[in-house]
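What follows is a set of notes on a single structure, which appears directly below.
Note that one protein chain is taken out, while the other chains of the complex remain in position.
Read from first to last, the chains carry the letters A and B; within each, the first residue is number 1.
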Amino acid sequence: MSGSNLIEVQSVSFAYDQRPVLKNINLVVPRGKVVSIMGGSGCGKTTLLRLIGGQLKPSSGSVKVDGESVETLSASQLTRLRRKMGMLFQMGALFTDLNVYENIAFQMREHTDLPEAIIYDLVMMKLHAVGLHGAYKLMPSELSGGMARRVALARAIALDPMLIMYDEPFAGLDPISLGVIGILIRKLNDALGATSIVVTHDVQESLKIVDYVYMVSDGVVVAEGTAEEIRSSTLPFVHQFVWGETDGPVAFHYPSESYSDLLLGRTL
Amino acid sequence: MNRTVMDIWVGIFVAIGIGATVFVALRVANLASSTSEATYQVTAEFSNIGGLKVRAPVKSAGVVVGRVTDITLDTQKYVAMVSMNLEQRYPFSQDTSASILTSGLLGEQYVGLESGAESENLTDGGKITLTSSALVLESLISEFLLDKASE
Partner (left out) sequence: MRAIIRIPASIGHYVNDRLWRLGYASRFLFIILIQSGTCLIRPRLVLRETYFIGVQSLIIILVSGMFVGLVLGLQMYDTLERFGSGEGVGTVVALALVRELGPVLSALLFASRAGTAVTAEIGLMKTTEQLSAMEMMAIEPVARVIAPRFWAGIISLPLLTSMFNVMGIFGGYLVGVKLLGVDEGIFWSQMQATVDFREDVLNGIIKSVVFAVAVIMIAVFEGYNSPPTAEGVSAATTRAVVTSSLAILALDFVLTAFMFRGI
């Protein structure tokens, strides 16, 4: 065990082919906290989660999880590390050919030799935690968006992970489901003694539940602080983002020639 | 889908599939009667085999008694060496004669055997000495023309 930080991202850069996504990013996630990474669409938030999960390797820099550098691990070490991680994917990513019960039992069956009776009890406990133990027989196609997200959440915590990662947990949910998911993220983190990373662009909802916020724009951290500090921040970008203003440092217009020139066809 | 139902369906599927393969092998290709017999090998020399091919049938009185297994050219005497496997249950005398015949006017060519009078039988590795070659249409015609010319 190394110190109080579960995750340390040290000057990490990453590029898809030639297009840089992350530029020299530094951030830490302390144990037991819920940390949010916010930013506009396509700013590299999901890439950051994939780097932490070892699905991608950084072009430079180092990602340390629980004291181990993810990018240097062998396949079997990575497998061992991933068993301690849970991840909630953007659209839930439930296995469509398995019912709710089997979805949650999936990792228990794959990774453990637990007898069926114990698996049953564990699955029911996880489903109860998200309030869906009555729906264990349903197929993913029969669930509403909010329910599917909650089942996916139950699946992410199936093996009691030390780290839970949420990729856009609030996307596409109605206000009630939104609140439910928000509260669940906080409650489950504290009940399991886990650490959570929430990647989102839903500012208001996540500011209610998180301990610390990193704001990412164009592959760099532009602001960080507690929820209060972010709300009261006077930085133009943060202000624009938190209050959802249409124009500001992030321009409404895509960079282009002068509008009048375009209309008059002078650049053709 | 219930697990047991799926198991049963896959079981039926595999059973029908194997059954179909066995059907094709036995009923269509008649595997049972063609290869299971014990055989012995004999060879014969022909000055010309015509269009005889490996795996052509060997018949005696019209009954298939074996198959041609190998055809080579003997470079000492420049004759064709034809090896054939005959079924153990059909013994042939040592003075058996072999000839290359054609089924029908334009059909496949096969080896015809005619047993002789000797009491000793051919054994494995034996050799048929009395042979007559395939009828080659061109030589028949030229022979016929020569005969006509000399008349």
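Definition applied: a residue touches a chain if its C-beta (ideal position, glycine included) is under 8 Å from a C-beta of that chain, and two chains touch if they have at least 3 such contacts.
Bear in mind that the values here come from a model prediction, so they are computed numbers and not experimental data.
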item: Chains in view that touch the one left out, judged over the entire complex; value: A, B
item: Of A:57, A:111 or A:208, the one touching the omitted chain in the full complex; value: A:111
item: Identified contact with the non-displayed chain, of B:28, B:117 or B:137; value: B:28
item: Hidden partner interface residues of subunit B, rising order; value: 1, 6-7, 9-10, 12-14, 16-18, 20-21, 23-25, 27-31, 34-35, 55
item: Interface residues of subunit A (partner: the chain not displayed); value: 53, 55, 78-80, 82-83, 85, 87, 89-96, 106-107, 110-111
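Everything below uses one rule, namely that only the chains that are shown with their structure count from here on.
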item: Separation of mean Cα positions, subunit B and subunit A [Å, integer]; value: 75
